[in-house]
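Only one protein chain is missing from this complex, and each of the others stays in its spot.
Moving on, here comes chain A:
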Amino acid sequence: MDALDLARWQFGVTTVYHFLFVPITIGMSFLVAGLQTAWVRTGKEHYLRATKFWGKLFLINFAIGVVTGLVQEFQFGMNWSDYSRFVGDVFGAPLAIEGLLAFFLESTFLGLWIFGWDRLPKKLHLMTIWMVAIGTLLSAYFILAANSWMQHPVGYQINPDTGRAELTSVWALLTNSTTLVTFPHTITACFVTGGAVLMAISAWHLKRRNQEDVFRPSLKLGAWVVLIAGVGVLITGDQQARIMTEQQPMKMAAAEALYQDAQPASFSIFTIGSLSGDEELYSVRIPNVLSFLATGNFDGPVEGIDNLQNEYVEKYGPGDYKPSIPITYWSFRFMIGFGGLAMLVALAALWFTRGGRTPKNRWLWVAAISSIGMPLAANSFGWIFTEMGRQPWTVFGLFKTSESVSPSVSTGEAATSLILLTLLYGVLAVIEVGIFVRYARQGAPEIPPETDDADKPLAFAY
């Protein structure tokens, strides 16, 4: 492996890892804010207990999301300095705006929320968690605008003297059609993720008939959120597929391992055998569906990989413009599959717990509890698909991954960094899951009676 491969592995490992925590943060910040709002409005104690319980899990998750986010910002410069030089004028702006508008908001108000229970008036304290939630949304918007520019560069020109991209319209950058479909797709997926956390952990308690007053409503809330946000994911995903077919047809062709142009094109649910286009042992196909995904029309034409490769050679010069077909093919299916599975579980959970029922069937509970992992898997595969499907480019059509890496970073340094961060992330995963499970099992806390003593112990302390 050379420094380029190592840097790519590091980006993959650290980004997928970071994005396990981010959607939970985004989804749960809103759910916790919603539960706290319910408490402030109704005064019912089980809402407060739910807020505290889910809030604690939210914080355990948030801690790792924040610290691994630091790596994300630093590694563009550390491992991808030539990329940074090429795109800095355009790409740096949304990153800096994200920090100034979103990260300050999230971190500052989260501190106020955690430690402010006994220092702030009820409504002001409620406002702080909403500010955190808004901060997570803003953050998502700007980072997705940055990423969308890599998928579909707009609002720029290439300076003929320096060969670098220069921003010409920040408005075009922020209203990139890619951003406008990616943002709702990602955010609805984050809600599915947060909802699944509530659904799965509530199911664990409900199975044991534990604190039903807290966990029955939480289970329903989680399941409804998974279901409704899941529909949102489907709708936005459908729009995104069409935009993607226009902007990066190779990615769509790779998603189906479609080598020859087809009209209408069928969608394979799975394929056994090689995806190299030479031989296919067996596949299950639904006619016309790929045409619909790609064009919105069941008889629409879909371009194949071979044709696109020839077009790109003509346009960009000799080279291999195909992403890894097995990775794009399977990650696309796993994304859809795991997301759909989470929705099915949510539907089942709502059905079997309707009207105060608590089912006995063990497998139902196993499905509900394991649903916590389904959106996480779907999210990861979705990003792996998007990023791997863009290869060999970092900025589609403009700049290649092979040109992006830092020339001054040695193979040894790149390897050190990959190994240390992977080990550290591994250890943190074990610790985090341990703590998360421990607190998830403890259930919702009892609320101590309120006192007005100014010297009473802090409501929360590290």
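As a working rule, a contact is a pair of C-beta atoms (placed from the backbone, for glycine too) under 8 Å apart; a residue touches a chain by one contact, two chains touch by 3 or more; residues count from 1.
FYI, contacts and distances are computed from a predicted model.
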Among "Branched-chain amino acid ABC transporter permease", "Acetolactate synthase small subunit", "Carbon monoxide dehydrogenase large chain" or "Cytochrome d ubiquinol oxidase subunit II", the UniProt name of the subunit that does not appear here: "Cytochrome d ubiquinol oxidase subunit II"
- prompt: So which of A:T15, A:Q36, A:T51 or A:T68 would be touching the chain we can't see?
  reply: A:T68
Message: Touching the hidden chain in the complete assembly: which of A:V16, A:V40, A:M78 or A:L137 does that?
response: A:M78
Field: Where the missing chain touches chain A, by residue
entry: 59-60, 63-64, 66-71, 73-74, 76-79, 81-82, 84-85, 87-93, 95-101, 103-105, 107-112, 114-116, 119-120, 166-168, 170, 406-409, 413, 416-417, 420-421, 424, 428, 431-432, 435, 438-439, 455-458, 461-462
